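A single protein chain has been omitted from the complex, and every remaining protein chain is retained in its original position.
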Amino acid sequence: MSKTETGNFFEDFRIGQVIAHATPRTITQGEVALYQGLFGSRFAVQSSDAFARAIGYPRSPIDDLLVFHVVFGKSVPDISLNAIANLGYAAGRFLAPVYPGDTLNAVSEVIGLKENSSRKTGIVFVRTTGCRQDGSPVLEYVRWVMLRKRDEAAPAPGDHVPRLPEAVSASALGEACPRIDVAAYDLALSGSPYRFADYAVGEKIDHVDGITVEEAEHQIATRLYQNTARIHFNQFAEAKGRFGRRLIYGGHVISLARALSFNGLANAFHIAGINGGRHVSPLFAGMTVFSWSEVLAKAEVPGRDDVGALRLRTVAAKDHPCADFPLKSGSDDHPAVLLELDYWVLIPR
Amino acid sequence: MSKTETGNFFEDFRIGQVIAHATPRTITQGEVALYQGLFGSRFAVQSSDAFARAIGYPRSPIDDLLVFHVVFGKSVPDISLNAIANLGYAAGRFLAPVYPGDTLNAVSEVIGLKENSSRKTGIVFVRTTGCRQDGSPVLEYVRWVMLRKRDEAAPAPGDHVPRLPEAVSASALGEACPRIDVAAYDLALSGSPYRFADYAVGEKIDHVDGITVEEAEHQIATRLYQNTARIHFNQFAEAKGRFGRRLIYGGHVISLARALSFNGLANAFHIAGINGGRHVSPLFAGMTVFSWSEVLAKAEVPGRDDVGALRLRTVAAKDHPCADFPLKSGSDDHPAVLLELDYWVLIPR
Partner (left out) sequence: MSKTETGNFFEDFRIGQVIAHATPRTITQGEVALYQGLFGSRFAVQSSDAFARAIGYPRSPIDDLLVFHVVFGKSVPDISLNAIANLGYAAGRFLAPVYPGDTLNAVSEVIGLKENSSRKTGIVFVRTTGCRQDGSPVLEYVRWVMLRKRDEAAPAPGDHVPRLPEAVSASALGEACPRIDVAAYDLALSGSPYRFADYAVGEKIDHVDGITVEEAEHQIATRLYQNTARIHFNQFAEAKGRFGRRLIYGGHVISLARALSFNGLANAFHIAGINGGRHVSPLFAGMTVFSWSEVLAKAEVPGRDDVGALRLRTVAAKDHPCADFPLKSGSDDHPAVLLELDYWVLIPR
């Protein structure tokens, strides 16, 4: 029997199955700095221990998306090594801040299975939970992926599509954000005068800037997360594949869009929930990523007068500046769109 | 009103205006390691805590140029986002050592304004000061940039060219260098037997080696500094621009030249002052950077018998080994020259 992992196929999963993923990871200031070099984020809370302490954190927390990518990466060898597509996200919540020195583990539960009509593939729904060394959860989210079957004749391993919330309830947000001292939140240092009250539902913001992605950058990022999906790393194989090139990890686009969103959302310092997300089209090295955001909703977080929640749709596009807020062309996706992400951020009141 | 920053134009500045720049930044061992991977510097004081402690530092200080780039980067969104050219530097002094864990802020004062005769552009002179979390200054320098006007009909916002020193006085050097124990400074470990007395005014040193720069490298470096100047990152826009390519941050050339200068100046462990600097021509990815230095002057630092000061001119050139010490071709700059930097270093006596 081979000692080499080749990943699970659709018929290998069962509803209720719980998979503890390999390779726990201690996140340090080293990861923080490299993530900074790769994305150039400027949110003051994550950039400055002094700023974070002034408002009530013990020190700068790890960027929410770095936590997300590390947890996600752990699930790849078990869940999505044979994925054809990463179809969606839902019910994502950040549950506790993560600090340098914390060690992250991840576990996934299979909560849905649906064979496709072709009987060659199926969709697996998992709820993945990231935990700290003490077992306390820091992040949970649902994702669903389309997987190949190893054996097309194998019976479907289950048939259940889970009910997923259209959005995370505002009352479920904020657990990963300590109460902040708003008076100590310095708007000159944070880079913007705009707080919760200054944003309006329906407001659209062009984040203006563009970032061109290089092969070395996305490979370094994706290895930093110990994400082993082959399509990102192996040009020899991909040269013969669908695109002829390495495909950039979809999470790379999320991080670029988030870093770009600083220009217009500088005080939206914490991602509290992920309502949904679609990787609309693939990104390849050499392309330039732009983004824009729309405020979909505003909500008070129960019991919190320090921060409010903005529900944002952030859209990333390739080789297309976003002054025209691209999303749909008629009923189809605009051809430049890479990502549509629906999420909650917290911002000082 | 747009929430997106588009940067200041010439007519937005006033003499005496003070701008506190956004995004404080905690510098950690993570930044140090990534800077090391990007430039490959080998100065023992910055490389080894043990070496630094032996001579009198509490631990390795952060590389002077990393401090410079982080402070400079903060000033970009406010000062030079609409710059046509970064014209020069003067009066740069390192005022205190910076250690991992320190948080840097930056503030700039407008000390000069001069409209160009075209009335389409003007020159802004700023003194930028980098401070630690406790407000104590670690670096100050003057730079001047040419900026577009938003509105060519706008009146000039001022007309004053500040008097700048031709060089920093030797008596103003050394504040960022604790008294060192010269007997404990190990010349085998530092990589060179040459001390202050071994260098002669007029001596020229070819630093021999060359380093080819990749797009991923300069982008990672420049994002590490949270420098947002668009011309470095956005190939989609630059493809239609002046050069057809992303322009590499001028500070990248300074760091490469400094790292190369180890070969010949291994004991010149601290940059104490920046007298002047010119970015002579642009650098693009794929080019190879070489450098050479000339000793312009030697000075004792008042009250210090542990270190002496060398005033250096370091020149960087592209795709041109520097055995011939390129600088001028007749009255013009040699076409290969990228950078001419005039600065003070400290070296054990």
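Going by the order they are written in, the chains are A and B; count residues from 1 in each one.
Here is the rule we go by: a residue touches a chain if its C-beta (ideal position, glycine included) is under 8 Å from a C-beta of that chain, and two chains touch if they have at least 3 such contacts.
None of the values given here were measured: they were computed from a predicted structure.
In the whole complex the chain that is left out makes contact with A, B. Residue B:49 is the one among B:49, B:109 or B:175 that touches the chain not shown. Although one chain is not displayed, chain A still touches it through residues 2-6, 20, 22-26, 28-31, 33-34, 77, 101, 103, 105, 133, 214-217, 219-224, 226, 228, 230, 233-237, 246.
Where chain B meets the chain that is not shown, the touching residues are 28-34, 36-40, 42-44, 47-51, 60, 188-192, 194, 198, 205-212, 214-217, 220, 263-266, 286-288, 290, 319, 321.
Methods note: only the chains that are shown with their structure count from here on.
The distance from the centre of chain A to the centre of chain B, with each centre set as the mean of the Cα atoms, comes to 36 Å.
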